[in-house]
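In this view, the complex is presented without one of its protein chains, the others remaining in place.
First chain written, first letter: the chains are A, B and C, and each begins at residue 1.
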Amino acid sequence: MSGSTFGTIFKMATWGESHGNGIGVVVDGCPSGLPLSEEDIQVYLDRRKPGTSKFATQRKEGDLVEIISGVFEGRTTGTPIAMLVRNMDQRSRDYSEIADYYRPGHADLNFDVKYGFRDYRGGGRSSGRETIARVAAGAVACKLLKSLGVTLTTYTKSIGPVEMNAERFDPEEINRNPFHMPDPVAAGEAAAYLQECMRNQNSSGGVIECIIRNFPQGVGEPVFEKLDANLAKAVMSIGAVKGFEIGDGFAAARSTGLTNNDPFTVDAAGKITKATNHAGGILGGISDGSAIILRAAVKPTPSIAAPQMSVNRSGEAQEIRIKGRHDPVIVPRAVVVVESMAAITLIDMLFQSMTSRLDDIVEFFK
Amino acid sequence: MSGSTFGTIFKMATWGESHGNGIGVVVDGCPSGLPLSEEDIQVYLDRRKPGTSKFATQRKEGDLVEIISGVFEGRTTGTPIAMLVRNMDQRSRDYSEIADYYRPGHADLNFDVKYGFRDYRGGGRSSGRETIARVAAGAVACKLLKSLGVTLTTYTKSIGPVEMNAERFDPEEINRNPFHMPDPVAAGEAAAYLQECMRNQNSSGGVIECIIRNFPQGVGEPVFEKLDANLAKAVMSIGAVKGFEIGDGFAAARSTGLTNNDPFTVDAAGKITKATNHAGGILGGISDGSAIILRAAVKPTPSIAAPQMSVNRSGEAQEIRIKGRHDPVIVPRAVVVVESMAAITLIDMLFQSMTSRLDDIVEFFK
Amino acid sequence: MSGSTFGTIFKMATWGESHGNGIGVVVDGCPSGLPLSEEDIQVYLDRRKPGTSKFATQRKEGDLVEIISGVFEGRTTGTPIAMLVRNMDQRSRDYSEIADYYRPGHADLNFDVKYGFRDYRGGGRSSGRETIARVAAGAVACKLLKSLGVTLTTYTKSIGPVEMNAERFDPEEINRNPFHMPDPVAAGEAAAYLQECMRNQNSSGGVIECIIRNFPQGVGEPVFEKLDANLAKAVMSIGAVKGFEIGDGFAAARSTGLTNNDPFTVDAAGKITKATNHAGGILGGISDGSAIILRAAVKPTPSIAAPQMSVNRSGEAQEIRIKGRHDPVIVPRAVVVVESMAAITLIDMLFQSMTSRLDDIVEFFK
Partner (left out) sequence: MSGSTFGTIFKMATWGESHGNGIGVVVDGCPSGLPLSEEDIQVYLDRRKPGTSKFATQRKEGDLVEIISGVFEGRTTGTPIAMLVRNMDQRSRDYSEIADYYRPGHADLNFDVKYGFRDYRGGGRSSGRETIARVAAGAVACKLLKSLGVTLTTYTKSIGPVEMNAERFDPEEINRNPFHMPDPVAAGEAAAYLQECMRNQNSSGGVIECIIRNFPQGVGEPVFEKLDANLAKAVMSIGAVKGFEIGDGFAAARSTGLTNNDPFTVDAAGKITKATNHAGGILGGISDGSAIILRAAVKPTPSIAAPQMSVNRSGEAQEIRIKGRHDPVIVPRAVVVVESMAAITLIDMLFQSMTSRLDDIVEFFK
């Protein structure tokens, strides 16, 4: 089955393996007239690039993107945008060993069961490098959203037990520390915690939060194509994500109606709005005009240097030690991936909502 | 946009409003040869039926299902199965008031913004009655799964602050108490908590857990069509669900690689298996042969009798009191809805996985 | 696999068998605000109703439609429109024989091979009665197109060797004769030809033509989602259709570039237009503003009273004589089915085209 294609109106097909010839994406369904250059894409790719701090893998990849189609005289033409990133630093010898055993927390065994064999080099298709394609497409979606006035703010909310303090929230801080945490104090604590993890050949998980502002009201379809349901699928499709929340999320399950309901009120401009935002900007699967708030729970990097028990392809138990260059925490590099998947989903759902009302359609074709 | 259609190979299209003529579903893509009767469906519908305890709405609906097509001589024919439940106890006068104002926590305002007007009777399409159609389709999916040896166990894990104790877990208990909690002590505490909520004209949220056993390994597609991503969308598409987890979920974000990784081991039968199951049965988006564990966070019923601040259609603030017959907690009735959405997704993904390997396909067409 | 669902944005799921409890359709994705009543649908259903002339099956079916959802206070709400037609005159005993053998020109054997058994009563799902659901959905699509100023004219172009004469084309005539031929002379010849067929216990094929006027330019997507490709699938999905053409169709294959190219010119209003219309209103898969012209080749009714050679379920050759009430030609009743499938496709593609240009989208969300 075709699992590497995503979206309905704004669609992407991604491809590529960690240690193959490259990684890429075809964006099919981008409207014409968007100014787009390789620089626009590169800015997003650089946010997930390896080797930018000691808390990330030391693999050296420029991750330089080439736009091969769909742009003419600096603007999108409405036809598919193909983007390609060649792999450079494929130190595959690091991985020759893992051909023979199954790494805990990884999909190695599942790939062998499902496909009969696997491209074991660096995890092949199941590697985090696959997300390059998502981010390249996400950069296009973000630029489309921007042209509609929508903004996304995405950051690390927690690393292991270290959580940011909402009262110290400073958006400028997000790009100042290697963790993309909007709270400098928490970022400092996270650094200490991660150094401890690294000393123990261990790794950490964390939580990513994304806030979308100025998104039009009325987007999202009732029943199955709810905006939050699609955001959930998009974000949960990212490799290490194990949980997803909208608004108060799991806390809402412990709350009561009187607390959790957001009263409606009328703002200064006469517009109906919500006095609070426990709902996280979505009611009945439809955007309600408030900020959309979502969170993703990211598991600890499964590739750790400490010895672990596993099984080899002959079915024998063996102690293994994973070599290679791995991130002690992938959360900071995954921030832009969450933002990308959210943006792609939002633009697709926004396009889908254009046919809700016959009077709008009649007006459109006049 | 078409938001009431779900699935790729096993597909359903649902329809119907709370106080219209009925609710129904077309299941398109069910294989031929499944013995199926209205009784098979009714058992599932009865699990979500209103009026079965004092902790559920007192609306009286038999919710009797008619199978109109797709079954011949007691077995499915491979063609679409249309199922219809007529609405009976449409006490629409209870709802005439809500035509004029927007209920907090509901999609009323969003529907007006999106569609220009709405069927306000009982929430129309955004009512929880819509889930009847999901459950009818879910009953078919569950029966298909059963014929493949797969079992689903779904129950209430918590109501408000009252959480079940895993050590008291008793599957027999699930259908013994009105909360479908597998822990009789917690069920008793939940009853007390809910009576307090009802006294205060308030409502409660809760968490539902679903465990799937004996599901084949190798199901789920890499990248976007991950099994967990599709389960997330399916479950998050249920009205009041605000959060979703697989395995350790948000707790994994606070964990470390050494703890969270599940070591591989070899069982007595020589099969490779996981020694623990923090992953919740899915690695790299693919089922790994362990039990699949998922959780849904359900928000408190937004329809509460206590006075709330809202706005009417003329844009004036007003205090409202919601009449009608409402559940103080929808979690117990949503248990079978979560199970249904999980089952539908599992059978669809299972079918999708049949084309993973060329040798299997060649064998199939021999 | 789910074969009874059609469309991307404007979607329908159909169900029902010839001699089961009924036939129906769920239209998912109809915008809100369309005035819609059962009478609107009935007008279209009556155009394909049996028993209206001696050249059609004498089965007596009122084919009365019930709209069960999606309409409130006389207008569509934007939620799914479920429509149901109960079967009445199920004279199944006529069909008990065909349980045992395979009718030439029918799908009986294929259903047995594919599904292991079949609902043999009147052909079950493969009966022409299935098209009731298409016509009910088509009526909605036609009404949407009408509100955009688009008109469809569909008629019988030929029956067997009898072809209409374009110079005698009279649109008023279409509903004056039982063949829906716009040429009264040809209609007379067709009557004589069909009576000859009936005398010989034989049947006839024919060609249906559909002309769509005032359809917006620029609809249809390059490459795979061409407007003509989607029209082809829609029309070829009708039971007995064996060929499809746009514009000059197969005649274009015998033509030359100098003849077949339509020169561009400027009309009185200053609009660029085509001086001729060999292309049939579509260039590069995109509507070009001229009338869209399509044709469907319909095979002769396979159910004929004359003796035929066939094979029974035990694999023995036998001479068969098909009983039951059959149309000597299905072309006249299929006219409204072709129109319906065209309309459904056109409205879906029209909706799809709304996201072609970013400037339009920005304007839409202002």
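Note that in this section a contact is a pair of C-beta atoms (placed from the backbone, for glycine too) under 8 Å apart; a residue touches a chain by one contact, two chains touch by 3 or more.
These numbers come from a predicted model, not from an experiment.
Residue C:222 is the one among C:35, C:171 or C:222 that touches the chain missing from this view.
Summary of contacts with the chain left out: across C:184, C:243 or C:324, the touching residue is C:243.
Considering A:69, A:165 or A:195, the position touching the chain not shown turns out to be A:69 (whole complex). Interface residues of subunit A with the unshown chain, by the touch rule above, are 1-5, 7-11, 13-17, 20-24, 26, 28-29, 32-33, 66, 68-70, 72-73, 75, 77-82, 84, 114-119, 124-125.
Touching residues on subunit B toward the chain that is not drawn are 8-10, 29, 31-34, 76, 78-79, 144, 147-148, 216, 222, 350-352, 354-362, 364-365. Annotation for subunit C: contacts to the undisplayed chain at residues 1-6, 8, 14, 102, 104-107, 109-111, 113-116, 125-126, 130, 158, 160-161, 197, 200, 202-207, 217-218, 221-226, 228-230, 232-237, 239, 242-250, 252-266, 270, 272, 275, 279-280, 283-288, 297-304, 306, 308-311, 315-317, 352-353, 355-357, 359.
By our rule, only the chains that are shown with their structure count from here on.
The best fit of Cα atoms from subunit B onto subunit C calls for a rotation angle of 180°, in steps of 5. Among the other chains, the CA centroid farthest from that of subunit A is the one of C. Here B is the chain whose Cα centre lies closest to the centre of all protein Cα atoms. Taking the mean of the C-alpha atoms as each chain's centre, subunit A and subunit C sit 45 Å apart.
Centroids built from CA atoms put subunit B at 26 Å from subunit A. Chain contacts: subunit C has residues 8-10, 29, 32-33, 78-79 touching two or more partner chains.
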